[in-house]
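Below are the structure tokens for one structure; questions will follow.
Omission of a single protein chain aside, the complex is shown with its protein chains in their original locations.
A and B label the chains in the order they appear, each numbered from 1.
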Amino acid sequence: MTHPLADSMESTVTQQTEPAVPAPVPVVEMRGISIGFPGVKALDGVDFRMFPGEVHSLMGENGAGKSTLIKALTGVYGIDAGTITLAGERVSFAGPAQAQAAGISTVYQEVNLLPNLSVAENIMLGREPRRFGGIDWRAMRRRSAELLAGLHLDIDPGSLLGDHSLAVQQLVAIARAIDVNAKVLILDEPTSSLDADEVAELFRVIRSLKDQGVAILFVSHFLDQVYEICDRLTVLRNGTLVGEYLVDELLRIDLVQKMIGKELTALDDLEHRAHASVVDESDAATFVSASKLGRRGAIEPADLPIAVGEVVGLAGLLGSGRTELARLFGGIDRADTGELTIHGENVKLRTPRQAISKRIAFSSENRRDEGIVGELTVRDNIVLALQADRGWFRPIPKKKQDELAQSYIQALNIRPGNPDALVRNLSGGNQQKVLLARWLAIAPRLLILDEPTRGIDIGAKAEIQKLVFNLAENGMSVLFISAELEEVLRLSHRVVVLRDRNVVADLENDGLTVDSLLALIADGRVASDDEALDERAPAVAVVAVGSGDGPAASAPSTPSTEGDRS
Amino acid sequence: MSALAKMASNRLFWPVVMLLVLFAINLVAFPGFFEITVRDGQLFGSLIDILRNGAPTLIIAVGMTLVIATRGIDLSVGAVAAISGAVACSIILGSPAPGSLATVAVAITVALLISLVLGVWNGFLVAALGIQPIIATLILMTAGRGVAMLITEGQILTVNSPPFKFLGSGFWFGIPVAVIIAAVVFGLAALITRRTALGMFIESVGINPEASRQAGVRARGLLFAVYTFCALCAAIAGLILTANTAAADANNTGLFIELDAILAVVIGGTSLAGGRYSLLGTLVGALVIQTLVTTVYTVGIPPIATMVFKAAVVTIVCLLQSPTTAEALSGFRRRLAVRSGKGVAAS
């Protein structure tokens, strides 16, 4: 594994003698940072550094530890191990206020400002000019007007922040951030709800700040934006450092590969068995089919047919629209364009309940917030969806509940095998199995699994993969989402690739390789092996590349993509 | 030792301890505390008094338990109790035969039906309009007393109706009628929620509303149901309170009873944050409150100062339930759980 950072950081001497980059001393240097939460190691010995006058990007998938690292740098989380050096001085922050005072300013993904206060207050509050013991409103307004003018933002500092668009609020947040003479400006997903023009405006501001010597940390799901604005990037995976690279020297495909990583587990017995059945199933009846199904700000209109007994894998980076598309199939979010047919019949799925009545089950990637009911028992969690479908006045008899729970505990090897245990107390993998059991209990015809194997141990992972395979063999359709491309390839009959909220390819899993998928995810087109492409894919790919300069939609991203950051 | 620890981790442990301590204090102050005598085929004694006087609080607390389990609260129960008492009394007063069973039956039925309407109203504000429960029910809490006074025209309506009075101070098979009604309400609530899937849905919505939605649980109907049930409980309690004094006092019937009911629920170990509820805990909670009142009385403190003790109990219970206090404990517990979880995964 390439690890240039580790090399260059062995000692300060190596760093100084490094001839290629006449780099000054890093403004931020974090070494060996570890942070643990109950049951999880969020960061494990991560090194990270930023130079003045540089735009740096932090890349990684779900659970990589990006948010945690940022929160460690901004003083929101305390660190368990490691050191943080700011402008050559060892620092340790007790809270965001201290980090801010030291010159580290942050603009969070969900704009963390106060919609009920004026623009001027949002810029200045906490260090407002005072006069006679009170706030000097005139000075405050003057200063904020100057800052806004510096960002070419022509709004009344006295107006309510909540009256402005998200893009303007974002710029106000930046105005606040740079007012403190920020040495480091952290922008966490600043572009996720901006349209192309607004992104261009933001980039102009970023470049001018960069010229003033500010070190900027730019975190984004959008590869094109990262390649447009960033000089250097650091890749994290599963709480560990993968490496630090110069953007110009790292191909997109290599970046995606580093983010997603290689599957290390040997699950030989399953290897490529999925492919065998592809041809047999190809003439099978279509179970559910989406045409031009989309939702503003979440997923552009997309076509997706799923046959009976077919496993369709959705591949793409976080924020590519993979979860958003699946949520429309599960009735979790309402589609605002397109339609869905089941066995050729038009259906409207407005609520999860309606989807369940059509025997469509959606298992969320956000296990804790949208999946398990932690304070209830394993048994209750398993029967919940089935019982909800029957209604409250037709209770499943206690004996039947026990049988159900017992049979799934055995079939899925749920540990501890006690139906009366509270789900909260189970390990992640076992919680995931309980969720699977809940959905299998309703005997679904389409099972949507969003990252069912994330954050669980290898044994449970293999069991879940085996299960998916067996279910499909028995005629269940499965929509399978995973950040691990090997897993997608191993299980899916067909792979649909998403990028920047568009479907860019719909491919039979015949001779597909991780590399060809990586190319699609990274560039929206296949680099060399074109034969793997479905006929319509190139056309779609062109569209995707065209909109690649910026995300096409302007509405805020859905909670699902925001809520899953750890 | 471990048996004791297991017992202490039961959510009923502390409420029961509290109740036993109160009993002990009573026994010291008044040796005849546990004596129950039979006079004219009717049971008498301090314990019977506690049960009878605690019945209205218990009935309301049962409804409140379910509301709180859904992450809600109902502040309007006192006002609803006052309205139902006022309705019943004004019907009885307005009828030519106030003593007839039929009149009382009509009065009670109408009072209960009106409470259903009030409950649906609360449910509508919470479930359909999405207003925070505490605020939504504040409206009826404020206006309800006015409505009750409108019905009584500002008077205290005194009725002379033996069948109605029977509701509050009568005995049936030697047991006070109020206690029997409370037992029936309690039993029905337990039966309906635990024998159907209602209880599970209520808890699931209270614990994790989004996960419940994705599992297909319909929260809206559920909220309507619990607020309506709670109002019904309040009306029943209001009828008992009114019958007990044979007078409807729009200002004072059920005054502060919402607070006692909430207190009973909290003492019983149901968290105000919603989720797992325990009707049995609520029963113990209601008994603790009523015994506290009795204790204050038997010990010789002015009964009216009970509120100071209630304040102390609320504070203690809240501090015990506080996440700040619980953090140290749960941190320890979680570490244990993680360790055992890892052990299992490895095996």
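Throughout what follows, a contact is a pair of C-beta atoms (placed from the backbone, for glycine too) under 8 Å apart; a residue touches a chain by one contact, two chains touch by 3 or more.
Methods note: contacts and distances are computed from a predicted model.
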Report task. Could you tell me which of "Homoserine O-acetyltransferase", "Methionine biosynthesis protein MetW", "Sugar ABC transporter permease YjfF" or "histidine kinase" is the UniProt name of the chain missing from the displayed complex? Result -> "Sugar ABC transporter permease YjfF"
Query raised in the report: Which residue from A:25, A:87, A:125 or A:253 sits in contact with the chain not drawn here?
Result: A:125
Query raised in the report: Looking at B:12, B:131, B:156 or B:280, which residue reaches the missing chain?
Result: B:131
Query - Touch with the omitted chain, as defined above, among A:78, A:115 or A:511 - result: A:115
Report task. Please pick, from A:162, A:213, A:391 or A:475, the residue that touches the omitted chain in the full complex. Result -> A:162
Query - Residue ranges of chain B at the interface with the undisplayed chain - result: 73, 129-132, 134-136, 138-150, 153-154, 250, 255, 259, 262, 266, 272, 302, 304-312, 314-315, 318-319, 322-325
Query raised in the report: Given the full complex, what residues of chain A touch the hidden partner chain?
Result: 76, 95-97, 100-101, 106, 108, 112-118, 121, 125-126, 128, 130, 133-135, 137, 156, 158-160, 162-163, 176
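Definition applied: only the chains that are shown with their structure count from here on.
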Query - Centre distance in Å when chain A and chain B are each reduced to the mean of their C-alpha atoms - result: 46
Requested in this report: Could you please specify the touching residues of chain A with respect to chain B in the complex?
Outcome: 38-39, 330, 332, 351-353, 356-357, 362, 364, 369-376, 380, 384-385, 387-396, 415-416, 425-427, 429-430, 438, 457, 459-460
Query raised in the report: For chain B, which residues are in contact with chain A within the complex?
Result: 195-198, 200-201, 203-204, 207-208, 210-218, 222, 275-276, 331, 334-335, 337-338, 341-342, 344-345
